[in-house]
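Note that one protein chain is taken out, while the other chains of the complex remain in position.
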Amino acid sequence: MSANPTDRSFLRMALGHPAFVTGFVLSAFFVILALVSFAWTPFDPTKLDIASKLKTPSLDHWFGKDHFGRDMFSMIMVGARVSIAVAFVAVGVGMLLGVPLGLYAAAHRGSLIDEFIMRGNDLVFAFPSLLLAIMITAVFGPGAVNAIIAIGIFNIPVFARLARGAALSLWTRDYILAARVAGKGRARISAEHILPNIANLLIVQGTIQFSLAILAEAALAYVGLGAQPPLPSWGRMLADAQTLISLAPHMALFPGFAIIITVLGLNLMGDGLRDLFDPKLRRGRG
Amino acid sequence: MTAYLLRRFLSLSLSLVAASLVIFLVMEVVPGDPASFMMGINADPAAVVALRTQLGLDDPLPLRYLSWVAGLLQGDFGVSYTYRVPVSELISERVAISLPLTLYALALSTLIAFPAGILAAAKRNSAADVSVMGATQLGVAIPNFWFAMILVLVFAINLRWFSAGGFPGWEAGFWPAIKALTLPAIALALPQASILARVMRSSLIDTLDEDFMRTARAKGLSRGQALRRHALRNALIPVLTIIGLQFSFLLAGGIIIENVFYLPGLGRLVFQAITQRDLIVVRSVVILLVFAVIVVTFLVDLAYAAADPRLRRRRA
Amino acid sequence: MNGLSISNLRVDIHGKTVLHDIDLELEPGKILGVVGESGSGKSMTALSVMQLLPRGSQWTGRLEVAGNDLATMDEPALCQMRGRDVGMIFQEPMTALNPVRTIGDQVAETVMVHTAAGRREALAIARTMLDRVGLPEDRFPLDRFPHDLSGGQRQRVVIAQAIALRPKILIADEPTTALDVTTQAQILDLLRELVHEQDMGLMLITHDLAVVAGLADRIAIMKDGAVVEAGPTRKIFEGMQHPYTRALLEASAHAPERRRRAEPQQVPVLSVSDVVRDYQQPRRNLFVRPPPFRAVDHVGFEIFHGENVGLVGESGCGKSTLARAILALDPLQGGEIKLNGHVFSSAGDGPHPELRARMQVVFQDPYGSFNPRHRVKRLVTEPFHLMKDRPQGIDLERRIDRALTEVGLSSADADKYIHEFSGGQRQRIAIARALIIEPALIVLDEAVSALDVSIRAQVLDLLADLSDRLDLSYLFISHDLSVVRAITDRVLVMKDGRIVEEGDTETVFHNPQHPYTQTLVAATPSLEAALAESAG
Partner (left out) sequence: AKMDATIGMQLEPPNLDPTGGAAAAIDEVVYANVFEGLTRFGADGSILPALAESWEISDDGLTYTFNLREGVKFHDGSDFNADDVKFSLDRARADDSTNAQKALFADIASVDVVDPATVKVTLSKPNGSFLFNTAWGDAVIVAPETAADNAAKPVGTGPFSFGEWVKGDRVDLVRNPDYWGEAVRLDKVTFKFISDPTAAFAAMMAGDLDAFPVFPAPENLVQFEADPRFSVIIGSTEGETILAMNNKKAPLDNIKVRQAITHAIDRQAIIDGAMFGYGTPIGTHFAPHNPAYVDLTAQSAYDPEQAKALLAEAGVSDLTLTLKLPPPSYARRGGEIIAAQLREVGIATEITNVEWAQWLEDVFKAKNFDLTIVSHTEPMDIGIYGREDYYFQYGDADFKAIMADLANATDPAKRTELMQAAQKKIADDYVNGYLFQLARTGVADAKLKGLWPNSPTQANDMTGVYWEE
């Protein structure tokens, strides 16, 4: 865990790691697509043209058209925006709430609050996640924001647990004792010494959760509980494509590939980061 | 160890109580009235009121919670609003599909994952490792409902090797039933197998790096012997955790797959019950699933103890 | 020849040469000591003989075991050789055994891999072997698991499985480094007996000259992947041909020069009276809470201004626990600790910052003592947190500078990260961190145990020098008697949480009163004694 992502040799090593580079390029591709979509899409993704529905891919419409005659490529671009935004915020929520909880629990190991936090985590873990997400969206209604809440809730215990476990092992380190001898309190030690040293782990887990969140968003959208039309969403595009799969396979294939490639990219990147951060694999450095 | 297990069991039971409260309250705030749903769009308001009374929906909240819990404790899950049959009957019919499906998928995923993970770990960084890991990356990335759609397209619609879904019932015989569960099980197993293979690999690699593996080699065991006799059992512990998690995930997580293959399983029962506001079914099934998760977690703890003698003494 | 012969061995790992021009010979019934500092290539030499070099290694030269040329043997033949012709013992007994299999199984496995013996027969052999290494049937049945055993007992199991088939050669890579001195003495005795009894050749690897001095027939000194000097033990010590050998010897016996003696005063810097520390034990059963484990049991002593006090005792006797209590990191279950006459306790928010600033600490592990993400500058100034008006700007620079130069580093080091330093340098930085706030007392918990002898000597010199110049008091905790002896005025001997003997360092070591102190002193390998013997 001694890797320091800011230094030069880290960058050099990262560039020499094929999985990381592939993952990074793939995920970056979709992030860029999403960003570009704010400024430009080849066609208006909300513009219907029923007469040309289900058109197969062509030079004009690279990914063909959907059942309303909308340009699939443009929809996938805007859909990337939704997927990425939902996943990003959901994971962010999970981290923002989960990490402090985990750090707090670790700092007060064995206390009632620790016990309470951990049991709360058990509870969330014990719930069938997709079901609870469905219930949450049933309570609050479908929509991107509620999808975020539903996915975010399950990220809280993931990060709380991870942060607690990693923090506990750091609390026994001598440099933490040294900080205590220097009179620092638990909160300050958590912020100053623990958090930066578990950041790598959190980043790695973050990318993995990010990819899981994209899959979860797709699943929710697929059952109709994600972002609402006219905002395109990959999961809903798949749901729309479902009955047409034998008639217009392109409608199912492209959004499917978009999901697979993004998730694959994120996972490869996460794995790559894990390797890069792992001191066991780093030679010639402290 | 027994003390540890007992404590764990107690705290898990507490979770169960908390879960029952959460689930009850969530279902209470879900908008939508089961009675109006059942009576439909042109229903007479008086008829709806009559039905509400008949279903006991107008009783005070705490009373309904307590009577539900009291019922649960006696194994009485109540009567479904929509189906008007005992929930336990509904559940047992559905479990007869979901449970075998889960076990089938789990067996498939284990059968694929173990050899793949072991191969990849034993031949670390070889072409075999790289391709197994590449395949698992892909397996994790494919949304299972999409995969299911493709399976149906290829194997049911085009090749017609399997029926597109449905379940003939166990009374139709073992093989027809298994055949009906095969495509769904494959769709469910693919991502799970990928995850499991990855865990198996990394856990095994960690174990292979342990000092005692070097000791074993120094005794004259070949690489393969050392792996079989010393690494596998030690590597199994994290794998067990994942299998436990997967079991619970699959039991409830089959909703979408059950929909694609129109299997009358537990997941679809709750999903449908949610849309029909059959609160009593939703509550009972969810609490049952939570219970299953808890039992499985507990069993995994026991399995740990079996796999690792250190735990029989110490607390984990 | 029936033993081991290494000639011209060269090993490269990922293109980096880690061993070159190694020539070693070992005959049956003899002991070859291989000595060298960390990273000198001792383990790689041993692993070459076992043909268990890490991935990416390549070797050239000639390796012969019991007359077989290893270069000509394929993997199955090598498997046949390992365990039957050569046995090996590793350093870390805690992890060298498979935790999920019984000790009987693991010893019997050696037999079953190499002979046609059935399980029952193999277990019988395992039984004899365990008896032989001092693990008798009644206390150590075959079905015990490694986690039930202490480090020394585990090391015996490892030895039993290594010698189960009476190999011609036994390689022991730092077999006692992780063990207490008394246990170390027992294991070394056992090894010596086995060599003579079974006519084995033993290659004993260690970084401690004293360990091999009284044991080995021949010694090879290694440095930077090469053997710098080799020969019969006596000749090595007499000749001291190579400057490195000499340096090593001197460092091992090093005692820093002390100029000043402490004078007792009215108010001791530290006064510990009747301190008790308990650890809660995990429940065995839901309803009965086991009594707490008493790690420190009514301990009392004082440290005066400028005085260096040593605390010795075996692993687990409670030294670190006491240190943590003194530092007010953990609550006490009894007694009182006073610093400069003021109560020093962890209750509430802990001691007042000004008081806390009077006592600092240096820990054992030079790698775990620093947050890897901070620069040295920030690391050493951490105690300034305790000051009301913290030094700023130029003043701050000056103090960092002074602290670093004080410990023999340069001001340029302030901007580096901790991974850019060696173990010894890190320990210096730890001392700088303790010094920067100008405390009256520094607690050093095994502060030099993880360092190589030559670096240890430097750090000890530094500590002695600082104590003289800055009027510091030390509480110096170590399990290594020779180190304590070199630097302290007074010593406390601890056993099972109690102080069993206390007195002037020289007096205690020359004339130990308590039986425990006596065993401790006797078990400590002594270079002096070995040299005296070889000279005589």
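The letters A, B and C name the chains in turn, as written, and every chain counts its residues from 1.
FYI, a contact is a pair of C-beta atoms (placed from the backbone, for glycine too) under 8 Å apart; a residue touches a chain by one contact, two chains touch by 3 or more.
Since the structure is predicted, the reported quantities are computational estimates derived from the model, not experimental observations.
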item	value
Shown chains touched by the chain that is not drawn here	A, B
Residue of B:33, B:76 or B:206 in touch with the missing chain, whole complex considered	B:33
From B:69, B:156 or B:237, residue that would touch the chain that is not displayed	B:156
Selected residue (touches chain absent from view) among A:77, A:147, A:179 or A:245	A:245
Touch list for chain B against the chain that is not drawn	31-34, 36-44, 46-47, 50-51, 54, 82-85, 90, 93-94, 149, 152-153, 156-157, 160, 162-167, 169, 259-262, 264-265, 268-269, 272, 274-277
Contact set of chain A toward the excluded chain (per top definition)	46-48, 50-51, 53, 67-69, 138, 141-143, 224, 228-230, 242-247
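Simple rule for what comes next: only the chains that are shown with their structure count from here on.
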item	value
Whole-Å gap between the CA centroids of chain A and chain C	46
Centroid distance [mean C-alpha coordinates] between chain B and chain A, Å	23
Whole-Å separation of chain centres (CA-atom averages), chain B against chain C	49
Sites on chain A at which at least two other chains make contact	none
Complex interface listing, chain B residues touching chain A	11-12, 14-15, 18-19, 22, 26-27, 29-32, 137-138, 140-143, 145-146, 149-150, 153, 157, 248-249, 251-253, 255-256, 259, 267, 270-271, 274, 282, 286, 289-290, 293-294, 297
Chain C residues touching chain A - in the complex, by the definition given at the top	14, 324, 327, 329, 349-350, 353, 356-357, 359-361, 363-365, 367-373, 382-386, 417-421, 430, 433
Residues of chain C that touch chain B when the two form their complex	50, 52, 75-76, 79-84, 87-88, 90, 92, 95-101, 109-110, 113-114, 145, 147-148, 158, 161-162, 282-286
